[in-house]
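The structure appears below as structure tokens.
One chain of protein is taken out of this complex; the other chains stay put.
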Amino acid sequence: MMSNKIETQKPDMWTARLRQSWQKNLPIEKLLPDTQPAYVASWIYVFGVLTLSALAVIIASGVVLAFEGPSWYHISDAGRFVNSLHFWSVQLFFFFMVVHLWGKFWMAAWRGKRQATWITGSIAFVVSIATAFTGYLTQTNFDSQWIAFEAKDGFNSVGIGAWFTVTNLGQMLLMHVAFLPLVLGLITVIHVLQVRRKGVVPPIDAFDQTLKGVNK
Amino acid sequence: MSADKSAIHSKESAPWQGQVRRYDIVKEGVIALLIVSLLTLTLSIFMGSPDEPSLTFKGWAASNSDNFYTTAVQELAGTSESAGYGAPYNDAGVGLNLGPLWLQKWAGIHHPINSANDFVITPLGEQQQPAEVAAALSTWRSAAVVDKQRWAVDYDAALSAVEGKVSAVKSGDYGPVPTLAKGLTAMATSGALDGLLLSQGGFFQTDHTKQILFFGDGAYLDDAGTAANLQGGTWGMMNETGRYPGQAWLWLYSLWYQIPPFNNEESHPIGANADAYILALMGFMTLGLVMIPFIPGVRSLPIRIPLHRAIWRQYYQTEGIGKRKKK
Partner (left out) sequence: MVAPFLYIEASFKATSLNLVKSESALLIRGAKVTGFFSEFMNLNAVYLKANSWLSISVSNLVVIISMLVIFFIAISIPFPKDHHESSKNGRGQK
């Protein structure tokens, strides 16, 4: 009884601290809410979850492509179809993500200590571009030959090309299917948890008393 | 005023205390996933996806054997793009710079490429050759560097003089160079060069740097890029083969290549080092995007331009929150 109380008041265990901080910042009610503030009433709010859904389709179709290897889709009808799923889910992913980004910009969604949400979101955008780029390089077709030839000069010009070799199919393939998805997945998880933790940003001027009751 | 601002700021960061509405996050997620899956499925069923077959050395030699031949001579003469590239392939060029920063050079040679040996001599030596090619090969190998240089450079110049028309070239002392180029063209035409360059002496091979560079030295890849509208100078970075949408999200990166001074190789220092300056600029702008919440002026744009009145109009109406007065 006594020791229990001491532990909850002043946890000296890492595990206990992590649990307490987690419970404080991100209780399950925040993680899986069944209500939202009344102002969350616009279609613009659906573009985040649409982006996540597109990412899920990308990963699912990508896993199937990865099972058979990068050249499979050249010679198999089924492969070509899965490749199409991968291609279009990427197009949709960027489509939804850009609309989501515009929406969050025009809401100034970083207000109220939500800067980290904006930062992780925009980093996710940049990592997505890098991931898509390595995907284009691993198509093993004319497009990849061309992109590798053109892009090498850009990376070489600032020295990055010495280590990030766009003409090296093996390296690009591993970046595309292992490293970059891992990074993107991690940032996405952090981004979504930030949103759940901080809540959806209130409307601009929601708390400005001087505008209250001012007609239109 | 600043007290007001900080009060507003702390309310914006505090948990919401006002009206709420029902919101089923799991249902929303499932419906969104279904919609996106259906959309993807529909687009795939109707549109398919792009897949232009890759180019081959065989195709190059067969469609434009003079160009292949001339490129092989340039590899021997050291006048090709790859031969004079610099880091990370060789030390023949200084590379691009960002003012005083010679990052390309400083990064060093990480993928050593000797265009003459890697693209011409070694592939020729790895296959049984006709007697005249074998003889030319051994002449080349035992010749002094100055002789090799003289033969190849002279022949390259003679070819340039007749715009690469091999049959029209003036006769002269070109040593074994014409025979070597002819031998390599024959190898390429037969398809043997594709296999040889791919294996590069090993069984497994996952790095295509050499093939890509050799390809880029000639006109074949470049012509194909032009035909497919993929050239960087005409927004090609955003484009895709066929009628498919491309990487439209690269529009800003692509934009710089269209405008001065970036689009003029003759303009110093920026145009001549466009790749480096544009990459640095994009890095800087990307940092700007990430840091928008901290950039005065930019971060208040969405407050000044009231698109938010549309987004939250239900709320503003119910709560009777009026518009800001224009300053």
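Order of writing sets the labels: A and B. Residues in every chain begin at 1.
Note that in this section a contact is a pair of C-beta atoms (placed from the backbone, for glycine too) under 8 Å apart; a residue touches a chain by one contact, two chains touch by 3 or more.
Please read these numbers as outputs of a predicted model, since none were measured by experiment.
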Residue among B:Met47, B:Ala143 or B:Val162 that touches the chain left out of view: B:Met47
Positions on chain A where the hidden chain makes contact: 27, 29-30, 33-35, 38, 41-44, 46-47, 74-77, 80-81, 84, 91, 95, 98-99, 102-103, 106, 142
Touch list for chain B against the chain that is not drawn: 15-22, 44-56, 58-59, 62-64, 220, 223-224, 227-229, 234-235, 238-246, 248, 251, 258-259, 263, 307, 310-311, 314
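In the analysis below, only the chains that are shown with their structure count from here on.
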Separation of mean Cα positions, chain B and chain A [Å, integer]: 25
Interface residues, chain B side, partner chain A - complex: 4, 7-9, 11-16, 18-26, 28-29, 32-33, 35-37, 39-41, 43-44, 47-55, 87-88, 95-96, 98, 103-104, 106-108, 110-111, 206-209, 212-213, 215-216, 221, 224-225, 228, 230, 232, 236-237, 240-241, 244-245, 247-250, 273, 275-276, 278-280, 286, 289-294, 299-303, 305, 307-308, 311-312, 314-316, 318-324
Residue numbers on chain A that touch chain B, as the complex places them: 32-42, 44, 46, 49-50, 52-54, 56-57, 61, 73-74, 80-81, 83-89, 91-92, 94, 96, 98, 103, 105-108, 110-115, 118-119, 122-123, 125-126, 129, 132-133, 136, 139-146, 148-150, 152-163, 165, 167-171, 173, 198-199, 201-208, 211-216
